[in-house]
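The complex appears here minus one protein chain, its other protein chains still in place.
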Amino acid sequence: MLGTGLLQGLAVTAKNFAGSFHDPKRLTTVEYPEKKSVIPEAFRNFPFLVSENAEDPMGTLRCVACQICEKECPPQCIYIEKSKDKKPDASGKMQIYPAVFRIDSSVCMNCQICVEVCPFDAIKMDHVYEIATSERFETLLLDRHDLAKPNSYFHQIRPLEAAEVDGRLTAERKAAEEKAKAAALAKAALAAKPAAPAPAAPPKPPEQA
Amino acid sequence: MSPFDASPLSPSGGAHVRSVVDEFHGDLLEVSMGPHHPSTHGVFRMIVTLDGERIVKLKPVLGYLHRNHEKIGESTSYLGSMPYTDRLDYLNAMTNNWAYALAVERLGGLAVPERAEYLRVILAELSRLQNHVCLAGFLLQDTGASGTPLMYAFREREKILELFESLSGSRMMCNFQRFGGCRTDASSEWLGQVSSLVNGFGAFLDEFEELITGNEILMARTQGVGVMKGPAAVSAGITGPMLRACGVGYDIRKVDAYGIYPRFTFRVPIGSHGDTYDRYMIRILEMRESIGILQQALRDIPAGPIMDPKAKLRGFRPKPGESYGRIEGPKGEIGFYLISDGSANPYRYRVRPPSFVNLTLLEDLCLGHTIADSVVILGSIDIVLGEVDR
Amino acid sequence: MNAAQDTGETLLERAPQALRDLLTSHLPEPWRWFANSLIAIVAILAVFGLLFAALTLAERKILGRVQNRPGPNRTGPFGLLQPIADGIKMLSKEDIVPRDADHLLHFLAPVTLLASSILAFAVIPYGRHLIPVELDAAVLYFFCVGATTELAVFMAGWSSHNKYSLLAAMRALAQLISYELPLLLSWLPVVMISGTLSTTGIVAAQSAWRWGWMPTWHVFTPWGLAGFVIFMVAALAESNRSPFDLPEAESELIAGHLTEYSGCKYVFFFMAEYFGMTALSGMAVTLFLGGWHAPLPSLEFIPSYVWFGAKLITLLMGFIWIRATFPRLRIDQLTRFAWKFLVPLALVNLGTTAFWSLSFGWTGPLLAARCTVAVILVVVPFVLLGRRLSSGLTPRTYSYAP
Partner (left out) sequence: MTTALLILIALVTLCSAATAMLLRNLIHSVLLLIGSWIGVSVFYLFAGAEFVAFAQVLVYVGAVSMVVLFAVLLTRRSRADMAVSPDTQSRAVSAVLAAGAVLAVLLYAVLLTPLPSGISQGPSANVRQIGTELMGTHAAALLVIGMILTVATLGGVVIASTDGASKKEGPK
């Protein structure tokens, strides 16, 4: 009362003024272009497509054009066209691949649902954020060449998640290979029999972690 | 009758002021405040009729941010609506997510594991902290406090947002809750960060209150301004801190006991005057209670799964039926009403937005006050236009 | 005074004078007066123009630090070139005048405002020998040029043909009517005590040392302190600074009378605000803080204008500090504060001053009685009026729902 509240307020601002010079807890600003704040691993901003190999990204995309993400994307910013032919994937199995894979990043709202529903760990969320551009259509409509980034990049931005995904994938591939080997053995053993076992099923969708 | 017509609720002698309008027709100044106005909290517009500086009529104009949220919800899968709920009250994605998840869980009969319930409480209370701290900052900004309280508030909010980011991947558009649990688990070091933040938050609140709560100018600007009476508030459907500031001790965390809230001991502060100062102070006091809840939750959080194994994200088709999930959001009762016809999309998707309902009494609160008060009253209602317009 | 002259006449003390005489000495005698005046005008514009630039930066830096951010630091080292960048930006902006505005008044308003705020610098004694114009009624002159500032704000608000600006114009008028009176009443005691309206005379009246070390500035007397505080509060209102920045109240009136101004005219308003603030602070220094006198006898070797500058800058920092802390008052509260608190307080203060001057000769125990009575005469009205003003406004305690 009688101005004591005002004086108290002045004391607090004076304290903060002094504190901003010596107390890092008070001056929390990160001066952006020179310094950048540490991005947590979970940070997500726009999807990218994981390819196994940096040299040949288009040949080693994990995506098999199953179109689940296209269906589930809430703002429907993904457009996929399946290929007519098949290409061997990382484990050498013949797979359909996306002939067209486009993401309209001006529509995308970074919700990560495409990542959650992808059964092949083929689409992941990126860490980029300096993506301002002055052109609406050519630069924001990303096609598969823009989207493809190698697995090593994935390891770089999300080491924990990438390690977990890689472990799971190698385990699955090993299992598939063993199954195929067993199938081949069985085939060789029962060469006379006409019916060949069906090709190995695609790896099962990962359980929700 | 539209809530903006002359109503018997009028708490501030509005009826009398109206008669003055008739006497001096045509000599009043009509000012269109917004949608481009520094203090309308987004794209809100008030058509204010002024007699000198005194408000004799106020007509809110809504809808500048309308984007068909409810209709989109009816054509999107249950999962697909979750990120849209982030964008309702974009300060409180976590609580919006929870309310929507609650509605879907009730529709699909899903259980939520223990750990997920604790995580939800922690995130909801953190969300409450950062919402209230923002509100206090914005309200003081509206009284003209040159940004200092707002900056202090945002400094603390930033810490909470960073926690949200490291858990959910996004600062504001968290999209974190799922039906039957949460999307990712919180690491123990994340919980440790939360607990150090929570332990430091009390000191911040003390400093903030020392800065401004006892300030005579603030008291002069807010005490007795925009007085709302309890019965009027109840009949207008007002919820949250707005309602509690007029002395009605109604808190869905206590009344509805959703989630695991009955396990925590906390008090519900209520005001006695129903004016802007009470609305401000109730939020400050609620933050102190939230700190208590957070400390209990962080102490008790068990290990275990975070998703109901029955829950499935893709192709979720609940049985035909309807459900209403509501929680005590920072701004009031945020509820989602869903009707399922057994398909992958809800047949009806309806949001009960606290901001919008709380806004209905704006004219009654402002009548007879000055144009400067109208800005402060609007600030004390705590609206987010993403939720008002949907 | 003589003692001060003996010790204070250092080379530095006379430096501004010497420099001026050096420049004008080769001129013929009849031109010298004109040249001297011109030099004084240029010096004032240069010094206070630079101070204005520095103040805008300082204000932003201090506000930033108070708000826990670094403030502008992109332009030049530590952001020191920021005022230049601001200037270039503002001056290169398009000058937009609303179609329905009153073009002549819209143009005249910033010019009038800037002119009148610069005129106020004429009578302030900046140092022992530094006073641009020696006037018999200098204090009166100062406040009479200051009176036109709000008129210019009104012109700006009214001519803009904008409803927010019109409201701002009304507020400016109400604010001026309310705060002119306490402002005038607050310095009357100084005139009563020093018996002169001339600024040099008022400074001279504060030149003595009590007990050999304590300066006899007016602020160190009970009535002087009260007068100083009233003066500064009224000065905040006169210069439209927070918490009395109602004409340009951003949160309700967008920018008030400045809403329809851009480019160079906007800069004029901005400059005028800072010039007005500086001039009022300078007058406060002159009236209450001993003008250019040093605070201790042993510090008199430092030139007088340095002391004046130091006091001036301290007061200006106070303005910024207050802006960083307080919310804004409402217009009715502002006028009530003036009429029900400041004016009565200033009137009582006149009485206190009368008592002080009547009891001039009291010594010994009577001196103690004199001080006590004066303090009581200041404190009791303050408490009573403050209580009345803030009746019903209290911090509250809250209950919890059962």
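By letter and in written order, the chains are A, B and C; residue numbering begins at 1 in each of them.
The definition used in the following text is that contacts are C-beta pairs under 8 Å (C-beta built on N, C-alpha and C of every residue); 3 or more make two chains touch, one makes a residue touch a chain.
Computed from a predicted model, the values in this text were never measured in an experiment.
Enquirer: Quick one: say which of C:Leu23, C:Ile88, C:Cys144 or C:Met214 touches the chain that got left out.
Expert: Touching the chain that is not displayed is residue C:Cys144.
Enquirer: Can you work out which residue in B:Pro35, B:Gly200, B:Gly224 or B:Gly292 touches the chain that's missing from view?
Expert: B:Gly224
Enquirer: Which of C:Gln17, C:Asn36, C:Thr75 or C:Thr196 touches the chain that is not shown?
Expert: Touching the chain that is not displayed is residue C:Thr196.
Enquirer: Pick from C:Glu180, C:Glu250, C:Glu273 or C:Glu300: which residue touches the chain that isn't shown?
Expert: Considering all chains, including the one not shown, the answer is C:Glu180.
Enquirer: Using the touch rule from the top, list residues of chain C that touch the missing partner.
Expert: Chain C touches the chain not shown through residues 105, 135-137, 140-141, 143-148, 150-151, 154-155, 158, 169-170, 173-174, 176-177, 180, 184, 195-197, 392.
Note that only the chains that are shown with their structure count from here on.
Enquirer: Just by CA atoms, which chain is the most central one?
Expert: Per-chain C-alpha centroids ranked by distance to the global centroid put B first.
Enquirer: Please state whether A-B or A-C has more C-beta contact pairs across its interface.
Expert: Of the two interfaces, A-B and A-C, more C-beta pairs touch across A-B.
Enquirer: At what distance in angstrom does the C-alpha mean of chain B lie from that of chain A?
Expert: 33
Enquirer: Rounded to the nearest whole Å, what is the centre-to-centre distance of chain A and chain C, using the mean of the C-alpha atoms as each centre?
Expert: So the centroids are 61 Å from each other.
Enquirer: Give the residues of chain A touching no fewer than two other chains, as numbers and ranges.
Expert: Each of 1-3, 5-6, 9, 12-13, 16, 26, 28 in chain A touches at least two other chains.
Enquirer: Tell me, which residues of chain B touch at least two other chains?
Expert: Residue numbers touching two or more other chains: 148, 152, 155, 211-219.
Enquirer: Which residues, counting only chain A, touch chain B once they are in their complex?
Expert: Those in contact with chain B are residues 1-6, 8-9, 11-13, 16, 26, 28, 40-44, 68, 72-74, 109-113, 116-117, 125, 208-209.
Enquirer: If you look only at chain B, which of its residues touch chain A in the complex?
Expert: It comes out as residues 76-77, 79-84, 86-87, 148, 152, 155, 158, 162, 165-170, 173, 175, 183-184, 207, 210-219, 307, 311, 313-314.
Enquirer: Show which residues of chain A lie in contact with chain C when the two form their complex.
Expert: Listed in rising order, the residues of chain A that touch chain C are 1-3, 5-6, 9-10, 12-14, 16-17, 19-21, 26-29, 31.
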